[in-house]
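A single protein chain has been removed from this complex, and every other one stays in its place.
Let's turn to subunit A:
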């Protein structure tokens, strides 16, 4: 079993109070950057120990072209979002994951929204991307990560739009800062798999790898974005 994962961490500061951010969070769809989000449902919700636990189901369009359908079906992608909100500590943590297609790419995201000393809201987002696609998982993960980096600043635009619409008077004036760092971790499977298959089939493998690599390059970033809920 080849299971490897890459992680990516981004920080975003919203120029709104924590209360405004969490209130807007439940209303962040639709927004101009979220046209790919089709549906949104709350499927579980309870207050336990003073904290609000929610589970929501989102579905998003699948921008995969027809020829990609032989690799995976072309239905809307489902995403589950679990969250815990602590109104006393003022922390809000969301966990999201995709349903299905996990062999191709599994994107787990954890976002923690907390109050900064200056009254603004800090969102720390960590994404864990993994893939079980034979031999190509490193490339798939790499391109998945690329997409996260590229979208770093664009990421919060949709949410900011909703915040601005809901709380037009309450924006805190300050410069928004975004920092990013990426680390790749635990790559233990790929090499071993490649060497055990070396030999008479190596040429065929190389060819396949090349095709696979191009396929990855085109689509891994798309898939990563699809499974992500950042917009």
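Operating definition for what follows: a residue touches a chain if its C-beta (ideal position, glycine included) is under 8 Å from a C-beta of that chain, and two chains touch if they have at least 3 such contacts; residues count from 1.
Everything that follows uses one rule, which is that contacts and distances are computed from a predicted model.
**Q** Tell me the UniProt name of the left-out chain, picking from "Vacuolar protein-sorting-associated protein 36", "TP53-regulated inhibitor of apoptosis 1", "Autophagy protein 5" or "CDC20/Fizzy WD40 domain-containing protein".
**A** When "Vacuolar protein-sorting-associated protein 36", "TP53-regulated inhibitor of apoptosis 1", "Autophagy protein 5" or "CDC20/Fizzy WD40 domain-containing protein" are compared with UniProt, the left-out chain turns out to be "TP53-regulated inhibitor of apoptosis 1".
**Q** For the chain not shown, which residue from A:57, A:124 or A:172 touches it across the whole complex?
**A** A:57
**Q** I'm checking contacts with the chain that's been left out. Which of A:97, A:125 or A:141 qualifies?
**A** Of the listed residues, the one touching the omitted chain is A:97.
**Q** I need the residue numbers on subunit A that touch the omitted chain, in ascending order.
**A** 1, 3, 19, 22-23, 26-27, 29-30, 37-43, 45-47, 50, 52, 55, 57, 59, 72-73, 78, 80, 82, 87, 95, 97, 99-103, 161, 164-166, 168
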